[in-house]
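Data block below; observations after.
The other protein chains are all here in position, but one chain of the complex has been omitted.
Entry: chain A
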Amino acid sequence: MFLTTEEPRVEFDSMETPRTSAVESVYDPAEDSFLLIDALEIDLDRIRELKPSICLEIGCGSGVVISALAKCVENCTFLATDVNPIAAEAAKFTAQRHLPEQKTCVQTAVADLDSCFLGRLDSKVDLLVCNPPYVPTTETEALPDDATKLAWAGGPQGTDLVKRLLPRASELLSHRGCFYLLLLKENNPSDVCSEARRLGLEGRKVIERRCRNEHLFVYCFSRSDKTVKLA
């Protein structure tokens, strides 16, 4: 890319990457964050067609993903959780900076997965988003003893959080709802898809990318029994 003094042209529909502040102990947006944003951008028309009312991000970190989404999707409530209290604050701040004040509709809470909404959001979430701690680690390495490690240590196969989240996703999703999940090749996306299928969710690969030593994917899961639910 060559340098120019001109402002970069922002296409009307493209998703703008929110500016975040580097805060110690909060996950800095990286290739995985950007791949998830790219996947949402690819599917943006589809997402808008859903006319989502409730969007929930699990593990929002700096808030880069949910803020990007909130800027492009109208008339929707954006909820985000993170176990790291500093991340929940950082995400709130990122949203406030990225969105005009009269429009800020990103609300964060400190919680494990969606536990703070238990029983209130079943079949109501139109858009569920998660970039989990996905790096395969030993069980001891995955012990949540510090906030930085919480952001990446995923346990054997890197799917500890994903395995807990899938059954929740099948409860939370509205009948046309979509669940965007970032996965690493070592997480065995096809195993994750079989597990999801057992729970009534069908996975579709939206995008994949090799970044340095990581081969990353974003899958979109939705109910396989859409027609039944409609009846």
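In the analysis below, a contact is a pair of C-beta atoms (placed from the backbone, for glycine too) under 8 Å apart; a residue touches a chain by one contact, two chains touch by 3 or more; residues count from 1.
Just so we're on the same page, contacts and distances are computed from a predicted model.
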Inset, instruction - Among "Ubiquitin-conjugating enzyme E2 1", "Multifunctional methyltransferase subunit TRM112-like protein", "Serine/threonine-protein kinase SSN3" or "Dynactin subunit 5", go ahead and choose the protein name stored in UniProt for the chain not displayed. - result: "Multifunctional methyltransferase subunit TRM112-like protein"
Legend entry - Among A:E89, A:E171 or A:E186, residue touching the chain not depicted: A:E89
Inset, instruction - Give the residue, chosen from A:V26, A:V64, A:L79 or A:V206, that touches the chain omitted from the document. - result: A:L79
Inset, instruction - Spell out, residue by residue, where the missing chain touches chain A. - result: 51, 53-54, 74-77, 79, 83, 85, 88-89, 92, 101-105, 107-112, 115-121, 124
